[in-house]
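Notes for the one structure printed next.
The complex appears here without one of its protein chains, the remainder shown in place.
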Amino acid sequence: MSVVTDTSVRSEENFRVTRSRRNVAWTGAGALVVVVVLALFPYIVYSGTTSLMVQGFIVVILASMWNLLAGYAGLVSVGQQAFIGLGAYFVLILAQHGTSPFGGLPIAAIGCGVAAVPLWWLVSRLRSGYFAIATWVLATTIMLFIERFPSIGGGTGMSLPGLSGYDPTLLVAYTYWIGLAVTVLSLVTVYVMLRGRIGLVLTAVRDDEVAARSSGARVGLARMLVFVVAAVGCGAAGALLAISQLIVQPGAVFTVRWTAIMAFAVIIGGLGTIEGPILGAIVYMILQQELQSYDAWYLIVLGLIAIAVALFARRGLWGLIDDHLHVRLFPVGYWLWTPESGGRHGGVKRGPGKRGLRPRRGGRPS
Amino acid sequence: MSEPATERADNGSTPLLEVRDLTVHHGQLRALDRVSLRVFPGEVYAIIGANGAGKSTLLRTIAGLHQPTEGAVLYDGKDMTRVRPERRATAGIVMVPEGRRLFGSLTVEENLKVGATYARKGPWTIERVYELFAWMKDRRTQRTAQLSGGEQQSVAIGRALVANPRVLLLDELSLGLAPVIVQRIYASLPEILSTGLTVLLVEQDVSQALRVASHIQCLLEGHTTLEGRPSEVTAEQVEAAYFGLSRSAAGNPDPAAEGSAPLWHGSTPSSRAS
Partner (left out) sequence: MAWVNAIIQGILTGGLYALFACGLSLMFGVMKVVNLAHGDLAIIGGYVALGVITVTHIPALWSFVIVVPIMALLGYVLQRTLIQAALDRGVLITLLVTFGLSVVIESGLLQFINADSHSLGVGESIITGSFSIGSQIQLSYLLLLIFVVAVVVLLGLQYFLSVSRYGRMIRAVADDQEAAQLSGVDYRHVFGIAAAIAFGTVALAGIAYGMYSQFSPTTGTDTILLFAFAAVVIGGLGSLWGTLLGGIVLGVAQQIGAQINQADQVLAGYLVFLAVLVLRPQGLTSRRAQS
């Protein structure tokens, strides 16, 4: 017969918690340099390349928003094109009433944020899969509704007024700078949100929702905030799209293909990290440029890669880089330093798909 | 840990169910730490211990719902550690899970029929279950969600029996049930045993376990703290093992001095609560 002996008590002074493994000030400086270099692009490269960069900005913005929704809040939305379209149409309507599209962009973005509140109320009670399709239905409904109004182009679309006075090259440059500004703002917003309380709440929910709720975390509020922010971001991207295309067509702005692009970029780049969407957007742009003479091929290839990555390399490209180099450009988690380990990263390192989102196999887990 | 089990293995038979140095983790939490046990045919083997001691984890790992980090589960001498739970069930290890876990949208009879889907050959049929629990036949077309806790427990046991197991795993039968109901359910144990089954049960109610078991093992925080026959252990030893008191159990008990061991009555947490 054996009896239990006391376990030894470990000294608390041996533990340390830090925000990141290395000094993040270096990353901040590096990011600033990148932004400055990018800002100089219109002076350096042809306007064809600048236009391409604008497309890339749109994808980066969309991807980081979709990542915020799916990777952090666990909300898989297949209907973000609703806000892309709304953003585009807000800019169109504002331009028809005399506001410059450049000035209209922030207004359109905020308008999408406001619109997001009642839409959230409609779909928030639905569980994940049904939430996804419901957002899709919402997007389709909004599109069908907008198509009823010939004054904004009906089913065929309308060109964007208010920009005809600009010199074409200058127009592209202005669009580029606005796009760069919106992209930087989006990434900074996401970073700040996730480092703050929202990020903490969302990570807690991802790991164990019941525990998070019972410890007082305002889960519903956090999710709604994420939904609204994502709407603002997607609306800004939609406005940017309208400005860069100079035409707004319902079939083009409201198509679910945007969700496909966002989702695939995020999955391939790395779900649940801030760096992932950027990487994924780059991959998308490369693939799209390489395969564009082959019609729908790039979507097929992108889709197949995304499925493979989702199943076998869930943390995506950035996850692979992170695993090998332990690099976090934008750290939002915590590192736990214990006497034994060389540093064990808590928080958001272990992307989604962890326990919190695993299927409950009937009844409680034991 | 002493080896009273060697007495049981004297005739050279292999244990029907054996667990060797089982270590099981829930994420980073270690629920079981090198636990071993051996169950021989015909025994009623009870595992007792406080909440969180690892009892249910042990049973669930034997049933195949958890994969151990280390160690092995052997059934009739064969290593079952990598075998899926449904294959263990068809091989003869059937568990009655904690909390009953009946199929809520199915009727009583349908629950039994599901249990019988991949049944082995044996004495237990749905009709025989109806004989064991007399009330059940009349209520067999009722949805199980409408039954009382004790009735649900009986259906859950019946669902396991119709599969004709060789080893029946019972996880916390008494959970959430009044003592009178619990006793009634345990009263069906002799008939179950009479058909040649072996029972491994987890029980939080220590007195109930001591009443029915031929062997008991106590777990605390994933370790075995006590093991032996009810007749061989004293109330103090059980208490020490259950709560992990730092008094060491002085040597081995002297069976002669004990005589017929007194039943453990009095202060277990569950009996105090009722």
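So that you can tell them apart, the chains are marked A and B in the order they are listed, and the count of residues begins at 1 in each.
The rule is simple: a contact is a pair of C-beta atoms (placed from the backbone, for glycine too) under 8 Å apart; a residue touches a chain by one contact, two chains touch by 3 or more.
Since the model is a prediction, treat every value here as computed from it, not as a measurement.
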Contact residue for the chain not shown (choose from B:L16, B:A89 or B:V129): B:A89
With the full complex in mind, choose from A:A29, A:V117, A:L144 or A:L221 the residue touching the hidden chain. A:L144
Just to verify: which one of A:Y89, A:W120, A:W136 or A:Y176 makes contact with the chain not shown? A:W136
Per the definition of touch given earlier, which of A:L171, A:A212, A:A263 or A:L317 contacts the omitted chain? A:A263
Can you list where subunit A touches the absent chain? 70, 74, 76, 78, 122-123, 125-130, 132-134, 136-138, 140-141, 144-145, 147-148, 256-257, 259-260, 263-264, 267, 295-297, 299-300, 303-304, 306-307, 310-311, 314, 352-354, 357-359, 361-363
Chain not shown, touching residues in subunit B: 63-65, 84-86, 89-90, 94-95, 97, 101-106, 110-111, 113-115, 117-119, 159-160, 163
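Heads up, the rule we're going with is that only the chains that are shown with their structure count from here on.
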Please work out the Cα centroid separation of subunit A and subunit B, and write it as a whole number of Å. 50
